[in-house]
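Omission of a single protein chain aside, the complex is shown with its protein chains in their original locations.
== chain A ==
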């Protein structure tokens, strides 16, 4: 039986009696159960292409009444989702399933049915209905949260996110929902197959993406990476959020991202780092008045850091950053030791302990050993408790250089292609022409007022 056929033959889309159009027209004028049966029966005899079917469903069934009809059962109470095949009838299945998920009072859709759909749908057909896929992703979150089993959303969403777009480098509306489920349930590793693939394609014709989706995905993604102690990758994700263009005022999430980025930079680099020049200048001004500036100024002096923590604990707690701040404090002695390596060749464990304000020699030895293990310093210990700091080891070979060159070449090709695509983009060209004709973007006065001082302060590490 073929329902909502995904066959290649296309209907002319005419309005002859018995065609899909006439039936859709008929069903939108009635809400009886019988009409959904008619709709399905007609499709058994009607051969309709996915694109035609998608257009018709969008046009005729998007209204509230259309959703109600799709959310109804067949004559005799039969569930249409038990009649349809998720692969062969992807579009029909998707529309009916999502209508049921968003229409109050309709028959519930079991999670097993959703899971099966996400594993088996036809991606080509589904790509014609990105808006319904968005509804499905949201509904999966709502359904599993209501059932107090949000973790059950992860596998269906992972299947959606890997099968729906042409590749994982496409950003979709599913992304923020997926990482939200992973982070809220502490299944951080489940997010890695997605987080590990950099986003290089933004196609709003695929799903109705918004700036908020992009910001949320990268912000929540950074939380997953932070949970796994992948600080460098988390910093990259936060930088995407912080440096996203903002028209007038930056979004609140961007300031929150900047606060976290400051903390991660202290862990990773022992100081704040210069950020891209295109970051919204207001962000620096907002940051200047926060406890994060005091913390970065105190780093890595343990006593000063503890003072800031005591004074500002409430702020860090409210910002949900207290855990990260404590990790910053844990890293402070390590950065103090790294500074010592620039001055001294040998030091005893006691001397190192005095410098980092830790009396217990065993604890100092543990820190030094841990730093050697993680490659943060090159040093050697001996039986007398003397630490000798060594020169950095050159660990690359000509083969490594070749490999890096090859990777850089591949990355260069991707960037060239992205540049070519951007150059052909209608939106980009019209914006470029508008900018050329009139004034858009910040004036020199605005840059002088906001941009330069903020950036200069940041570069100096003094805000």
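Keep in mind that, in the parts below, a residue touches a chain if its C-beta (ideal position, glycine included) is under 8 Å from a C-beta of that chain, and two chains touch if they have at least 3 such contacts; residues count from 1.
Just so it is clear, contacts and distances are computed from a predicted model.
Peer 1: Hey, which one's the missing chain according to UniProt: "Rab proteins geranylgeranyltransferase component A", "Probable cytosolic iron-sulfur protein assembly protein 1", "CSN8/PSMD8/EIF3K domain-containing protein" or "3-methyl-2-oxobutanoate dehydrogenase (2-methylpropanoyl-transferring)"?
Peer 2: Of the names offered in "Rab proteins geranylgeranyltransferase component A", "Probable cytosolic iron-sulfur protein assembly protein 1", "CSN8/PSMD8/EIF3K domain-containing protein" or "3-methyl-2-oxobutanoate dehydrogenase (2-methylpropanoyl-transferring)", the one UniProt assigns to the missing chain is "CSN8/PSMD8/EIF3K domain-containing protein".
Peer 1: Which of A:59, A:169 or A:189 sits in contact with the chain that's absent?
Peer 2: In the full complex, the listed residue that touches the missing chain is A:189.
Peer 1: Write down which of A:65, A:83 or A:155 is the residue touching the left-out chain.
Peer 2: Of the candidates A:65, A:83 or A:155, A:155 is in touch with the missing chain.
Peer 1: Which residue, A:55, A:370 or A:425, contacts the hidden chain when the whole complex is considered?
Peer 2: A:370
Peer 1: By the contact definition given up top, give the residues of chain A that touch the hidden chain.
Peer 2: The missing chain touches chain A at positions 147-149, 151-152, 154-155, 185-190, 227-229, 366, 368-370, 372-373, 379-383, 388, 390-391, 393-398, 402, 405-406, 408-409, 412, 416.
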